[in-house]
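Next up is a structure, given as structure tokens.
Of the protein chains in this complex, one is absent; all others appear in place.
Going by the order they are written in, the chains are A and B; count residues from 1 in each one.
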Amino acid sequence: MQDKAVAFTLAELAQLLDLRSVGDSSKNITGLATLASASPGDLSFFHNEKFLADLKKSRAGAVIVAPAFADACPADVLISDNPYLSYAQASRLFEKVSQVSQGIHPTAVIHQGASIAQDVAIGAHCVIEDGVVVGRGCRIGANSIIGQGCEVGPDSLIHANVTLYHGVKLGARAIIHAGVVLGSDGFGFARDGDRQIKIAQLGGVEIGNDVEIGAGTTIDRGALDNTVIGDGVKIDNQVQIAHNVTVGENTVICGCSAIAGSSRIGKNCIIAGGVGIINHVTIADGVTVTAMSLVNKSINRTGVYSSGTGISETAQWKKNIVHFRQLDKLNSRVKKLEKPKSLK
Amino acid sequence: MQDKAVAFTLAELAQLLDLRSVGDSSKNITGLATLASASPGDLSFFHNEKFLADLKKSRAGAVIVAPAFADACPADVLISDNPYLSYAQASRLFEKVSQVSQGIHPTAVIHQGASIAQDVAIGAHCVIEDGVVVGRGCRIGANSIIGQGCEVGPDSLIHANVTLYHGVKLGARAIIHAGVVLGSDGFGFARDGDRQIKIAQLGGVEIGNDVEIGAGTTIDRGALDNTVIGDGVKIDNQVQIAHNVTVGENTVICGCSAIAGSSRIGKNCIIAGGVGIINHVTIADGVTVTAMSLVNKSINRTGVYSSGTGISETAQWKKNIVHFRQLDKLNSRVKKLEKPKSLK
Partner (left out) sequence: MQDKAVAFTLAELAQLLDLRSVGDSSKNITGLATLASASPGDLSFFHNEKFLADLKKSRAGAVIVAPAFADACPADVLISDNPYLSYAQASRLFEKVSQVSQGIHPTAVIHQGASIAQDVAIGAHCVIEDGVVVGRGCRIGANSIIGQGCEVGPDSLIHANVTLYHGVKLGARAIIHAGVVLGSDGFGFARDGDRQIKIAQLGGVEIGNDVEIGAGTTIDRGALDNTVIGDGVKIDNQVQIAHNVTVGENTVICGCSAIAGSSRIGKNCIIAGGVGIINHVTIADGVTVTAMSLVNKSINRTGVYSSGTGISETAQWKKNIVHFRQLDKLNSRVKKLEKPKSLK
């Protein structure tokens, strides 16, 4: 959904992206596309040698390339030391403008005790409760709810159908996608015989600057202290973060991962999709956990970690899991075979 | 929640379902039930021999059966070559009418630039943005949001609290359940040192005809090209589909599965519940993946695939996973034992 009214000359793009251009600097560029699907009015990018064949036959009007590949490119080029980063920067130039209209929609329900900056956009049927502070430049999508005493940092974008319970604090430039729930009760009970007695969740949720949270993600409020998400953290769709978790700066958490209560994730980690992290564990800075792994104990050293068995044909898998369930016995049998004959 | 006002004679049912009836064709049938719970006013169905005892003692007024079982049935029968399919068709006759009232609710906010067919139903507090096209016969539940430039094909049913970002295209006869989010940003960043720089997601979401999408499912828009869901695809609850995924015709994806970016799923596949599929893999047509498997590489041949270990008692499991983590060593130990004695 690129806004086709957008157009730049190659010279303008070079200036906006702080890159050197080679070729027809007056050429008009009206879109951004992959090497394979670009047409002559499009800018493209080359960041991985496995796409070299695509580069050589691309119809793109211009391509962002590293210096070493400038000559290999049949099109005009923008030369970048980090073409993928330059692509990210270029993508912002071609983005369609805000899905949220400017101004406050007349159907929004805004408590008189809320403090709303002058230049915000608030969509239809939003509810902004008492004591909320919405910073300058914020945009809030239709049907979203900002509970009592929440703070939304400047230039944040909250999409439609988002729910913030009371007392959630969002830093600057947050991007919160549709269906997100922040500040729901942590899952805490004390047993009284067979019954579970609810523990009121008195903590809050604190989210740093430059955090993005994907559609349908839920982050619970703390039991007593807060749940804390550091600056620059990026969270994908349908992630679950339980009460009193802390996530360090710039960590990336991919879709459908879940972090149980009170666990502490370091800085600059990559948690791939579908990962489960049990409660009360610590993960060091710079750890990568691969897809669908279960982190069932703390990880104290930087590195890459995995669990699971990888995919097999089911017929073979069924035979193997029988033996997995007897691995302890198999090990004992091998041990016995290893003993010198006289000791058997 | 069957509408008890609904009633058919056995003869009417036979005609509506295009089946042959045997028995009292004037008998009144007012509901649909399992063999075990049916009462004399109910229609039931027999599709699996493991329910033969239930068939023989069922109190149902009539039963849909295959020809070979017509005589074994104590009740009147509707004879079908595919009783389960006939049951599916019968179920539609006993369904309660739409949860969405007819007409456009006065609290809905509809942009003047939207194009809405005459005979649609739009619930309270819906928001329909500029450039949206809603086809004839569509019903949209309360508090749902249809973003700029979306297209909703004819006879589609969008339940309550659904969010469509801008530029999402739905085919005819879509069924979109509550809490679904379509067209949220794909999860794409370029690294700039430790920081993640957002890549604007300029693609869209294209959904074919006859697609059903379960509650809480999220489908991201593409980075540059579109995310594409083929005709007849059925997606269960809380599924996550990342940017630029393509899903082939008539594939079924069960609850809580997740497909990472740019992966391509074939036609007529069955992806069971809780499956994870990593990014940039291809799955051939007609593949079945069993529950909670991780597809960590492409699957090029039709077949059934699994991963995981199956369930064990935890005490035994703890012993086994110790050995799993030393399987490579165990294999070496066996190799050593296999060597002829003189070479040891």
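The criterion applied here is as follows: a residue touches a chain if its C-beta (ideal position, glycine included) is under 8 Å from a C-beta of that chain, and two chains touch if they have at least 3 such contacts.
Note that the structure is predicted; figures quoted are calculated from it, not measured.
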| item | value |
| --- | --- |
| Residue among B:V22, B:I104, B:V252 or B:V304 touching the omitted chain | B:V252 |
| Option touching the unshown chain, where B:P40, B:P67, B:G103 or B:G310 are the choices | B:G310 |
| Which of A:G135, A:G171 or A:G204 contacts the chain that the document leaves out | A:G204 |
| Residue numbers in subunit A that touch the chain omitted from display | 107, 109, 125, 127, 129, 143, 145, 147-149, 161, 163, 165-167, 179, 181, 184-185, 187-192, 194-204, 216, 218, 220-221, 223-225, 238, 240, 242, 256, 258, 260, 276, 278, 288-290, 293-297, 299, 303-310, 312, 316, 319-320, 322-324, 326-327, 330, 333-334, 337 |
| Absent-chain interface as seen on subunit B, which is shown | 1-2, 32-34, 37, 82, 84-85, 87-89, 91-92, 94-96, 99, 105, 107, 123-125, 141-143, 159-161, 175, 177-179, 210, 212, 214-216, 232, 234, 236-238, 249-250, 252, 254-256, 267-268, 272-274, 291-292, 308-315, 317-318, 321, 324-328, 330-331, 334, 337-338 |
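In the analysis below, only the chains that are shown with their structure count from here on.
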| item | value |
| --- | --- |
| Separation of mean Cα positions, subunit B and subunit A [Å, integer] | 25 |
